[in-house]
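For this depiction, one protein chain was excluded, whereas all remaining protein chains were kept in their positions.
Chain lettering (A, B and C) follows the sequence in which the chains are written, and residue indices restart at 1 in each chain.
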Amino acid sequence: MLVVMQAHATEEQIRSVCERIESLGLKAHPIPGSLRTAIGITGNRGAVDLGVLESMVGVAECIPVSKPYKLVSREVKEEDTVVRVPTPSGEVSIGGEAIAMIAGPCAVESREQAFAIAERVKRAGARLFRGGAYKPRTSPYSFQGLGEPGLQILAEVRERFGLGIVTEAMDNESLDLVEKYADVIQIGARNMQNFSLLKRVGHCRKPVLLKRGMSATLDEFLMAAEYIMAEGNYNVILCERGVRTFSDFTRNTLDIAIIPAVKRRSHLPILVDPSHGTGRRHKVLPLSRAAVAAGADGLIVEVHHEPDRALSDGMQSIIPDELEQLMKEVRAIAAVLQRSLN
Amino acid sequence: MLVVMQAHATEEQIRSVCERIESLGLKAHPIPGSLRTAIGITGNRGAVDLGVLESMVGVAECIPVSKPYKLVSREVKEEDTVVRVPTPSGEVSIGGEAIAMIAGPCAVESREQAFAIAERVKRAGARLFRGGAYKPRTSPYSFQGLGEPGLQILAEVRERFGLGIVTEAMDNESLDLVEKYADVIQIGARNMQNFSLLKRVGHCRKPVLLKRGMSATLDEFLMAAEYIMAEGNYNVILCERGVRTFSDFTRNTLDIAIIPAVKRRSHLPILVDPSHGTGRRHKVLPLSRAAVAAGADGLIVEVHHEPDRALSDGMQSIIPDELEQLMKEVRAIAAVLQRSLN
Amino acid sequence: MLVVMQAHATEEQIRSVCERIESLGLKAHPIPGSLRTAIGITGNRGAVDLGVLESMVGVAECIPVSKPYKLVSREVKEEDTVVRVPTPSGEVSIGGEAIAMIAGPCAVESREQAFAIAERVKRAGARLFRGGAYKPRTSPYSFQGLGEPGLQILAEVRERFGLGIVTEAMDNESLDLVEKYADVIQIGARNMQNFSLLKRVGHCRKPVLLKRGMSATLDEFLMAAEYIMAEGNYNVILCERGVRTFSDFTRNTLDIAIIPAVKRRSHLPILVDPSHGTGRRHKVLPLSRAAVAAGADGLIVEVHHEPDRALSDGMQSIIPDELEQLMKEVRAIAAVLQRSLN
Partner (left out) sequence: MLVVMQAHATEEQIRSVCERIESLGLKAHPIPGSLRTAIGITGNRGAVDLGVLESMVGVAECIPVSKPYKLVSREVKEEDTVVRVPTPSGEVSIGGEAIAMIAGPCAVESREQAFAIAERVKRAGARLFRGGAYKPRTSPYSFQGLGEPGLQILAEVRERFGLGIVTEAMDNESLDLVEKYADVIQIGARNMQNFSLLKRVGHCRKPVLLKRGMSATLDEFLMAAEYIMAEGNYNVILCERGVRTFSDFTRNTLDIAIIPAVKRRSHLPILVDPSHGTGRRHKVLPLSRAAVAAGADGLIVEVHHEPDRALSDGMQSIIPDELEQLMKEVRAIAAVLQRSLN
């Protein structure tokens, strides 16, 4: 924390701020400038909320300095984390050299639908299957997912096609079931700061795919991962899925620059969801290529064999032929970066 | 829903879109314009997701028309909802003519702290006391609230000072306890789209204070209220607490214009939280006056007798003397609008 | 500027950053913390761009500290600036105790229209008349204003009704004419960072009403005023008119909190434009009351006697009867703050 004093702050005001800092068990470092004095503070390990100094007489501003996260930080662990997902057809790595493809429908609608799509997902070469059994929907009157029967269908997909399963837990109740059936537990954007759910999933033994909240800053995103890791689950996969801005031609604005930003600060892998990130089918391929080109560790994409009959998100789902095209293009771009699809 | 065709769309493409609409059990109304044709759709009661039409050949755009909410809508219930909160010192109305004041600390820290503040809150004339026992914090290492002992302190405040209690439930577990102790159950901004919690609180018999999410549109905000009402709890109080924008001199941007916007579309009362809405003590009074002047049905304000020793949010808490000043000013502005503080 | 070193930065890296700072003629103040070292910099008067230090090995982040503005700053001039606008019916003050009302149509359309509205504006008690002769329009095919004939109509309004004239200059060419006819020169939101226009208007002898850009931060807004003042024109009136956010139920999000924020940092007066700030007629009155309640020094409001025939912005123009209601309400709220309408 740095306290910037007003230009006209008196010696006494400066001293008084320093004394308050010292009284909190911290160390104050006044830096007299030509225009004004700033006071650096050291010794704070996060326990003291220093914002209040801003209300003291003569103080112009308080500027936070230290980043609050620890376990997610590259300063604590320099090498990239590689999350290993066991599937019936062998381990799939997320992070590191390989690029992971997760594909499947927004929601599991029926065994027929799930199998039809899984068959095409497998044929396209992806090894992880996504599909929601519990769907957070803006309206209480929209399709809310099949619940546990949906999870059972996913278990059949797993067995039949050898695909690893990625599916969302919406609350503590669904988490218990999801943990039983899934290979990767997804926490959705709307739950990124559902701290009880984060703590609970921190006790799970399975990897967690954590989506960025709609208006989460990078620090908030990393702090949400910190919540999970602080409980002991270190297998966290971050996922950018677009943020909310004034821009109105896409459902969300995909923030591609977060990829190098995460890589600089954290050792965790980061995926991109170009389906929610754009909300429009014809933008999924270009943005998938862009994400991999920028250094993403993989993609999670919505695919539907009959998107105009989908019960949710049909507008942003690609068809299986497009998935094959996508895989081909992404593979070629991965090669440019000396990476490969796994 | 309105489907706008491209300028060059052929007759056949238009016919094909109409047929698809009719095949979904809806009615298509083509409107041939000078440049292009638009197709109105009627008969949709929310069950059909029409976005997929956007992918059909010849379609330029799909524009949603009907608002998806029902129970929250003023079209369904024209007169203002007045939520009645029973307190030891009589009923407090939220909505209608009176303006409600809710004041208290961000978090309950100890009996001494809660009592010291409650005494001043009561003296200032407010009849509802706020204070968190469960605190959603960005960092897992920050103070997370006292839990049930905090609720017990609130119960004592209730009894001793005759104040009604407003406190937050963070998850299903805390909800059970909060429901037991609180007069109004608060759902925080980060949980505005925690749909399981919304459904659960929809079964409670106590009024719910629902805070707007950090980047929630008006429709999403009203739909979150719809979730609660759809389960049978009609006593919902909305609360604007600032949204996330590029603007960096406040913690959030308080969206005062949502007050008349809500009034136009919904019968539910709406409060404003100027403390989170600005994040700075010296902005709380001006924005409190502004909120009431714009037609808010009340305020929820953070007060602390020793803000620079607060365990959370000290920077945005006003001191008891400021609360008295605030009450005085707000009372005078309420009078201009022929309203009074209750 | 504060340079924050990485946790693992070596002594040599720290020394090397300090040397670079000193080589630029500045002073480095290393502050060794428990986790990492920060380096304060003093002696920089804005000439040196220090962002480049961020690329040095071992540096985690550079944090700007000093505010870059001078003449607009309250640190340089403590008392409020009062801008005096001479009108045929005597001086009107903007800033200080009185609250200024500027009202009139979006665009001057004809002598009849201007006179009809001016008559009602005067009767309502406002002393300044707004009306555009040059209109910045998103589309090249929209009505662009009458140009100089519009200014001549404004001159007639001035003479006939004794109202001071506020009108916009869009470029250097129109500025020469506007300066001749107007009492206050308006610089629109889209031109807030048209630096040549700002410099040019800095040489004018008439007061300038500077509107905040659609996505301008507070610092950028104040720096735009600094451009004008740096050229010698100290009579700058700031104006909040809504910013662009994700929020979609208003045309812009009116950022009421900027009023106390400006008051804290600058001595310049600040008005609010609730017409552009909301884009909807029925929100103009509530937001006008809110602005004055929050401490605004006045309002600039669009009024039209036949808004549904207006050539521009009819949707956000109030009718003369609403203006009278607005004046009445605003006067009552001003009284609560010990202020009066002038």
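Observations, loosely collected:
Heads up, the rule we're going with is that a contact is a pair of C-beta atoms (placed from the backbone, for glycine too) under 8 Å apart; a residue touches a chain by one contact, two chains touch by 3 or more.
Just so we're clear, the structure is a prediction, and the values are computed from it rather than from any experiment.
Annotation: of C:R84, C:R123 or C:R137, C:R137 touches the absent chain (contact as defined above). Counting over the whole complex, chain C has residues 20, 46-47, 49, 51-56, 68-69, 136-142, 170-174, 190-191, 193-197, 199, 214-215, 219-220, 223, 226-227, 230, 244, 280-282, 307-315 touching the chain that is not drawn. Mapped onto chain A, contacts with the missing chain fall at residues 215, 217-218, 243, 245-250, 253-261, 264, 277-278, 282-283, 286-287, 289-295, 329, 332-333, 336-337. Although one chain is not shown, part of chain B still touches it, namely residues 2, 4, 6-8, 29, 31-36, 38, 40, 42-43, 45, 60, 63, 65-66, 75, 215, 244-246, 248.
Basically, only the chains that are shown with their structure count from here on.
For the pair chain A and chain C, the distance between mean C-alpha positions equals 38 Å. Distance between chain A and chain B, defined via averaged C-alpha coordinates, is recorded as 26 Å.
For chain A, residues that reach two or more other chains under the stated contact definition are 215, 244.
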